[in-house]
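Let me begin by handing over the structure; questions about it come next.
Shown here: the complex without one of its protein chains, the others still in place.
Our next item is subunit A:
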Amino acid sequence: MSEITNLVKSLAEKHGRYQESLLPILQGVIEQQKFLSEEAMVEIARELDISAARVFGTASFYSFLNTRPLGQYVIRVCRTITCMMHGKNQIIQELEKCLKIKLGETTLDGKFTLLETNCLGQCHKGPAMLVNDEPYTQLTPEKVRDIIQSLKMNEASKLSNPDLN
């Protein structure tokens, strides 16, 4: 059995094999694998005895259930009106410049993915973005440069000191 089959099986053991188990299982796979591969979805469908298209349909509904591989750091900039009025476009521009990618893309080394998202509930402190689960608020282009820099450093230090991983 492949790794993914085992993972899905153990998640199904944990959450049950009901319709309502679908979301926790999807989240469980994301936690482990960062994204939902075709193979993972087919295994989930088989385990819950539902259609693969249904699994895909459900996953595609939720922004945080990725259906394609993303970078190690997924940056999601809020695109909703308050952040828009607080300059989210400049933030995105700055990120595109720092990372040398366009919105929606992943850096070649697989470290960063740049996405937009809807309101993060930080409107009073816009513009806001998320890096993985971490919110960053009251962003300015300088702040963005610093954040990216420190994330890159973080990576570099991990590389030179693998024990920290």
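A few remarks follow.
Note that in this section a residue touches a chain if its C-beta (ideal position, glycine included) is under 8 Å from a C-beta of that chain, and two chains touch if they have at least 3 such contacts; residues count from 1.
Just so it is clear, contacts and distances are computed from a predicted model.
The protein name that UniProt records for the chain not on display, among "ABC transporter permease", "(Fe-S)-binding protein", "NADH-dependent [FeFe] hydrogenase, group A6" or "Transketolase", is "NADH-dependent [FeFe] hydrogenase, group A6".
In the complete complex, the hidden chain is touched by one of A:15, A:54 or A:143, namely A:54. Screening A:15, A:46 or A:125 for touch with the missing chain picks out A:46.
For the options A:67, A:107 or A:137, the residue in contact with the chain missing from this view is A:67. Interface residues of subunit A with the unshown chain, by the touch rule above, are 38, 41-42, 45-46, 50-54, 56-58, 60-61, 67.
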